[in-house]
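One structure is given here, and the rest of the page talks about it.
Every protein chain of the complex appears in place save one, which is left out.
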Amino acid sequence: MSMNSFGHLFRVTTWGESHGPALGATVDGCPPGVPIEAEMLQHWLDKRRPGQNKNTTQRNEPDAVKILSGVFEGQSTGTPIQLMIENTDQRSKDYGDISETFRPGHADITYWQKYGIRDYRGGGRSSARETAARVAAGGVAREAIKALAPNVEITGYMVAMGDLEIDRSTFDWDAIGQNDFWIPQGPEVAQEWEAYLLALRKAHDSVGAIVEVVARNVPAGLGAPVYGKLDTDLAAAMMSINAVKGVEIGEGMAAARLRGTENADEITMGENGPEYSSNHAGGILGGISTGQDVVVRFAVKPTSSILSPRKSIRKDGSPIDVITKGRHDPCVGIRAVPVGEAMMACVILDHMLLHRGQVGENRGKIG
Amino acid sequence: MSMNSFGHLFRVTTWGESHGPALGATVDGCPPGVPIEAEMLQHWLDKRRPGQNKNTTQRNEPDAVKILSGVFEGQSTGTPIQLMIENTDQRSKDYGDISETFRPGHADITYWQKYGIRDYRGGGRSSARETAARVAAGGVAREAIKALAPNVEITGYMVAMGDLEIDRSTFDWDAIGQNDFWIPQGPEVAQEWEAYLLALRKAHDSVGAIVEVVARNVPAGLGAPVYGKLDTDLAAAMMSINAVKGVEIGEGMAAARLRGTENADEITMGENGPEYSSNHAGGILGGISTGQDVVVRFAVKPTSSILSPRKSIRKDGSPIDVITKGRHDPCVGIRAVPVGEAMMACVILDHMLLHRGQVGENRGKIG
Amino acid sequence: MSMNSFGHLFRVTTWGESHGPALGATVDGCPPGVPIEAEMLQHWLDKRRPGQNKNTTQRNEPDAVKILSGVFEGQSTGTPIQLMIENTDQRSKDYGDISETFRPGHADITYWQKYGIRDYRGGGRSSARETAARVAAGGVAREAIKALAPNVEITGYMVAMGDLEIDRSTFDWDAIGQNDFWIPQGPEVAQEWEAYLLALRKAHDSVGAIVEVVARNVPAGLGAPVYGKLDTDLAAAMMSINAVKGVEIGEGMAAARLRGTENADEITMGENGPEYSSNHAGGILGGISTGQDVVVRFAVKPTSSILSPRKSIRKDGSPIDVITKGRHDPCVGIRAVPVGEAMMACVILDHMLLHRGQVGENRGKIG
Partner (left out) sequence: MSMNSFGHLFRVTTWGESHGPALGATVDGCPPGVPIEAEMLQHWLDKRRPGQNKNTTQRNEPDAVKILSGVFEGQSTGTPIQLMIENTDQRSKDYGDISETFRPGHADITYWQKYGIRDYRGGGRSSARETAARVAAGGVAREAIKALAPNVEITGYMVAMGDLEIDRSTFDWDAIGQNDFWIPQGPEVAQEWEAYLLALRKAHDSVGAIVEVVARNVPAGLGAPVYGKLDTDLAAAMMSINAVKGVEIGEGMAAARLRGTENADEITMGENGPEYSSNHAGGILGGISTGQDVVVRFAVKPTSSILSPRKSIRKDGSPIDVITKGRHDPCVGIRAVPVGEAMMACVILDHMLLHRGQVGENRGKIG
């Protein structure tokens, strides 16, 4: 039992603090024979990396991932893959003044209350920087999925930010990679979002967001009832990401408003198996994938580190007005997109392996 | 690793099918010396039990729980507590016609696709009847919490059902146990909810709901970053309940709309420790409890078993219109209230034990 | 994490005390579609059951196992299989006098020291009666192995008891089931063992034993380095059996006396794959099966419950001479044979599933 690990057969343990020498992920359970190179993982890290565009923090680190074990001559060997990212741009000075102060909305106070000691530099272990390790591990998961089920595609994108929301009638898969917000919308919409965020930054404020991650072409039958359900594991995976306050599968919270006649996706027999009239279920029934798109959404709260003063206390109980200087995204939801994708990849791979272990390749036939 | 277990140190494994001889929970990790009698557990089971009122199913079973192990002379011994509930009212005939049919919105098709065999009687393992075992286990957790931290109170209630929503300005804790919906509202509101549900039942329809569970007086410091966070474990616990499609902590999905200046709960020093100006965080920062109320909400989709016909297919792929007869709640959310409470109790106890194991009783002092 | 569970994908949790209402095993991870009937499990329980012959205790219980879940129409469904054995012959009176006394060699004192409460009746949870649940679970494992790899054979037998030892030059597989000691020797040897044990019983004494369990036709490649090695898991499984004090794989402790030129099993290429000149390794190299016989031995200490007085103390610290009346085997090693077999079956099945999950069916080819 490790509180810094997730997954059943594909097991990822992350380690490291924001301003320590390095951070990384110990990835256990990657099947042997999967082609893995540092470049493959770097691709996804670069997507998450701060300093990529003007809407994310200005901390400029290469976030170069090194593979220390588990890969031999370009292929996984079935042994633990150690992924390390060195912290090269630490600027600890920026954080010295928070050693005795609890920043509102941050984990400063609770880490102190729990452990009686905390690495206060940049939030230490509670920093969103930990998610870099997830993205690296997710890169390994993606390669393993590719080897096992080449058609699976995992894509994340933002669907809302503060008052803005995407227009699903103009949803454009291709646009996602072409703007700074990972939104499935054309360049005019992206400009609008950019202006909105710029105004917030100038107002010394920040804003929340909603990210959606979809896995397409997932085989039916993944998920292990009743406490290792695919949706259970996805909910845990997403809720474990920093600043996430809500997780939805398919219809999500809105399911509460629906009637039974509206909600249940009707089934017909198609050429390649069952087809569904709709996907309120988000691709999961009884915790097991149906073969439809697996759809997860999660809400990210606004960045707590803002330049506007907020009341708080010091360790000694004395009051203080906190203004958080330093390099901070006005919307951490942007960088949560590749993190959500990485978590989805890890969970899907894990359940592919688990299904193989528990059931084998024989599944019930239909038609 | 068991896919039918949850919890770290307080570990619950449920077993059993809707129409088998019995179902139950193997509860491991209850501390020794906790007073436990079957009656204590029965209290909570009776709260969940169908046939209690006209808004839940008419299946009338005593759901009597037996303690088969782990309790000696009225006290837990530290060994596994086996809780068994015999299925006395099975009426398997009602379900014979679904052996070849996949009911829309149910797990019939996915269990078949995964396992190639399924106990179709009443949904087998995927039946909401499994939650009786959770409620029994939750009863054990409640007694153990009482022994360790007598002030902790765990209360669930409905906050929305279809088009209806509670009015938080008239929130009444005492009213919760006095109506059939576990709503914190007076009798007139309850009557309105009852009329709404009756109309749905007559229309052969069903509806979704939102349940909120609050744990009060939880000590600060519970939760184990970064993948055993208190909110991560709560999200998994709630999402694992049948029909749940979304989970929120504190502000939940609405956090996406907030600005940083609105969202971060400001901290001041009170007589008994830190106090917060608000509770957008839902009592959890960085995955660790703050000492504020821990607030979780989850959405339950509408009952899929309805008397209105829905298109589906048989195992052989042929089309069929499914009407689900039998005894079914028009709103399964009602019975999800005690289940949500049980899951909250299990998670809170688990993290109390975990904190003790990992950190001991020394916590960081403030002031 | 459960301290009453073992196994990775095939996960067995036992529960129950010697003199409670029942005991049993929650078996999770049995693949779907395995034919399972209570009679199949009863076969192995009858082998273990006391009262079978005059060399084991006179406690006469049918030990009838009931299947409460996870099996539908004679086949496993992939959901947890609950196996229950009711305690029908409890005679708690026999044990009333030990409620305040710590019997030497028993867990009475340590359970008290750990938990501050103990079910003293017949040793409670620490009774060897718990092993009945293992044997039932092992029966499930055997059926699943049969479905996956029909050639695997798992056989246990005694190789030593006190001063007696088997003669390996007259080893006879067929004789094992034909005597009360499960020894691979003819009837004259069995008579000699019986006389030896009778003399001990008359002398109010007991004796230790060594049990060997062999798994034949195990496929190469099972075992998950470096902490889930096949031998690591076997060592844990056997050491967890009551009264076991040592575990050996292949050459075992005697490997310390060997030279490198003697110990390493030489390899040649046979018609069906690699062949070995010897089996010092016990069928395991680097924690992974070679395809040779997997050979495990374990030593069982003499029964601590004897009619000869032994010095001890009561809970209040006062001295007492303990004589343990009641029904006790003079050599618990005899009944440890089917228990050892059951543990071997569970471990082998677990690693077959694990290998499938982690690696799939592709293995490295030789020749």
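Annotations
The first chain written gets the first letter, and so on, giving A, B and C; residue counts start at 1 in each chain.
The working rule: contacts are C-beta pairs under 8 Å (C-beta built on N, C-alpha and C of every residue); 3 or more make two chains touch, one makes a residue touch a chain.
Only a predicted model underlies this, so the values are computations on that prediction, with no experimental measurement involved.
Just so you know, the chain we are not showing touches A, B, C across the whole complex. For the chain left out of this panel, the touching residue among C:44, C:72, C:102 or C:181 is C:102. The omitted chain makes contact with just one of the residues C:63, C:86, C:143 or C:251: C:251. When the full complex is taken into account, the listed residue touching the unshown chain is C:115, out of C:10, C:72, C:115 or C:157.
Residues 1-5, 8-9, 11, 13-17, 20-24, 26, 28-29, 32-33, 66, 68-70, 72, 75-82, 84, 114-119, 124-125 of chain A touch the missing chain (whole complex, contact as defined above). Mapped onto chain B, contacts with the missing chain fall at residues 1, 9, 29, 31-33, 78-79, 225, 353-354, 356-360, 362.
With the whole complex as reference, residues 1-6, 8, 14, 102, 104-107, 109-118, 125-126, 130, 160-163, 200, 205-210, 220-229, 231-236, 238-240, 242, 245-269, 274, 277, 280-282, 284-291, 297, 299-306, 308, 310-313, 315-319, 330, 333, 354-355, 358-359, 362-367 of chain C touch the missing chain.
The rule is simple: only the chains that are shown with their structure count from here on.
In the Cα superposition of chain A onto chain C, the rotation angle, rounded to steps of 5, is 180 degrees. If you average the CA atoms of chain B and of chain C, the two centres end up 39 Å from each other. Once the centre of each chain is set as its mean CA position, chain A and chain C turn out to be 45 Å apart. Residues of chain B in contact with at least two other chains: 1-5, 8, 14, 114-118, 125.
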